[in-house]
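Comments concern the structure below.
One chain of protein is taken out of this complex; the other chains stay put.
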Amino acid sequence: MINALRWLVFAIAAVAMNFPIVVTLVTSLKSARELSTNPGLWVQAPTLENYFAVFQVSDRLNIFLYLFNSITVAFIGTTLAVILALPAAYAIARGKLGERTLLPFIVNLRAVPLIIFAIPLYMMFQWLALLDTRLGLGLILSIVNLPLALVILVNAIRDLPAELDEAALMDGASRTQILLRVIAPVCRPAIVTSLIFGFITAWNEFLFGLMLTTSKAVPITVGASFFFAASGGGVQWGVASAVMIVGALPPVLLGLIMYRQISGSMTAGAVKG
Amino acid sequence: MNTQRAPSSEFRLLATPLVIFLLVFLGFPAIVNLIYSISDVSFETLRRPKITGLSNFVAVWNDSAFWQATWFSLRFGALTALLECGLGLILAIFLSPLIEKRSWLMAILMLPLMVAPALVGLMYRLVLHEFAGPVPYYLWAWFGASLSFLGPTSAFWTLIVVETLQWTPFALLLFYMAYRAIPTEVVEASAMDGARRWSLLWYIELPLMAPTIAVALLIRFIDGFRVFDNVYVLTGSGPGGSTASLSIYIYEAFFKQGAIGKAVAASVILFVVSFAVLYGLNVIASRRKGVLK
Partner (left out) sequence: MGTISLRKAGKQYGAVEIIKDLDLEIADGEFVVIVGPSGCGKSTLLRMIAGLEQTTSGQILIDGRDVTLASPVERKLAMVFQSYALYPHMTVRQNMGFGLKLAKLSTGTIKAKVDAAADTLKLTPLLDRYPKELSGGQRQRVAIGRAIVREPVGFLFDEPLSNLDAALRVDMRLEIAKLHRTLGATMIYVTHDQVEAMTLADRIVVLKDGRVMQQGTPHELYEKPANLFVAQFIGSPKMNVLPCKRNGDGLLDLSGEGIMELSLTGNAAPLQIGARPEHLSLVAPESGHCRGTVEANEYLGGTTSVFVRNPKLGLINVSAPADSAFRIGETVGIQIDSSRSSLFDHSGAAIARTSVF
């Protein structure tokens, strides 16, 4: 009895929280004609025409470019964050370096409204000719990803016994060698988690994409909004829905595949950080 | 027992790339922020800012839109944090027996966390659209009336619901993990002591989850306070600036009005207040830890 109630509550919660996704998915499968008569939650004649339309490249809309941009900037933003965070995490966890300065500063970065840095970065990028470039956006996304990557990696290294380092020291390894040949391979799960997390965060980022790109480096989150302003005759809801599904798919798939790791470190990042 | 003799200079070297990166991409902007905030500057005079003292801060201080945005951000952050954590807590405890046996249920509940808030905002443009959206459609069909969801009276509450529905899973996940981490011995011991379901919840489980609840409230408040993406794509700042968060206020001052000085001054205020509050919290947290040790 109580279990039936639990299932009911689960169903309601699942539908409510996923409601926009469900609606968008359903809408994306409707023809333009059906849309004008049936805004409901069922599809009379499912069609993929909206998806074909999305992948039509025009002067104004190029979804391939947006997806490619998102992949590139997410890749830069993720790997750079981990490459910078791993040695620093090692120095913090083992060298007790910046435990009370660098670490809390970067962790706090996670909580600061990013708009604060957006304006000077915009101007700086203008001087450096990094505006509307994938490299520029990727660099900024690595800052967005740094706090969580650092927390995950510091915690992972702290969880390793110090004797492991000491054994390597006795074996004649330098700190850098220990990091590369012992710590990094042993921490691989944590590194993978930071990469997944970073990728999802970077892919989903909007503010910097909006501010720092205009055409060449537009990521999908910003590019999707272009479809809403398409062609004079109002929004083509079917096409707009299809583009949102396409844009949401990569992080959702990644999240579904890796949700165990993600749930674990989401808690770690939140509670220990 | 960790002061190895190995020179700390090597550790310093390992942390250097990160520090340099931060200095370039955050330190430099912070300095630019400070200079511009006390200068008269426009897009034409970016390289030749004229120092004018605190006039930008005065302008921000006297701007009613700034205070409106601050009030919006505070209310939005507090309300969404409370709603998300309240709902998340109830769901976590109530659904825990189901999720324990089938962890894929959690995957379904976590799905909204994977979608870009900007896309979710755009999706709600469809969901709430008066002709194409299913919500108005069904409201008309069943009740013969609908709401203007993004109109002046309801836009704020619509945004609250949008944010809450997307981020309740975050609180739910955190609380579920904390709930599962309560040692079974503690629960069994209290059962031996005769605790019933409600007293178990009230005297044992909730106190043990309290730190997680505090952290979740804080994180959700912060994210609600600095909200940008979904609000921006759903309502812009309208109607009439009523849904402008501080992030949107700064964005619009810069891009729409070209009021660089004002935007930057508001950034500096936000920066100083954020870091002051965060460091205050850090100090409190570390003192707590000290007491526990």
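Think of it as A and B in the order they're written, each chain with its own count starting at 1.
Just so we're on the same page, contacts are C-beta pairs under 8 Å (C-beta built on N, C-alpha and C of every residue); 3 or more make two chains touch, one makes a residue touch a chain.
Keep in mind it's a predicted model, so treat the numbers as computed, not measured.
**Q** Out of A:Ala16, A:Ala53, A:Val182 or A:Leu254, which touches the unshown chain?
**A** The one listed residue touching the chain not shown is A:Val182.
**Q** Spell out, residue by residue, where the missing chain touches chain A.
**A** 161, 163-164, 166-173, 177, 181-182, 185-186, 188
Heads up, the rule we're going with is that only the chains that are shown with their structure count from here on.
**Q** Which chain B residues qualify as touching chain A in the complex?
**A** The contact residues of chain B facing chain A are 1-4, 6, 8, 10-15, 17-19, 21-22, 25-26, 28-30, 32-33, 36, 46, 91, 94-95, 97-98, 103, 105-120, 122-127, 129, 131-134, 136-138, 165-166, 168-170, 173-174, 177-178, 211-212, 215-216, 219, 222, 225-226, 228-229, 232-233, 246-247, 250-251, 254-255, 260, 263-264, 267-268, 270-271, 274-275, 278-279, 282.
**Q** Please name which positions on chain A make contact with chain B in the complex.
**A** Result: residues 3, 6-7, 9-10, 13-14, 16-21, 23-24, 27, 35, 39-41, 83-85, 87-88, 90-92, 94-98, 102, 104, 106, 108-109, 111-124, 126, 139-140, 142-143, 146, 162, 165-166, 169, 174-176, 179, 200, 203-207, 210-211, 221-222, 224-225, 228, 235, 237, 240-241, 244, 247-248, 251-252, 254-256, 259-260, 262-264, 266-267, 270-271 of chain A touch chain B.
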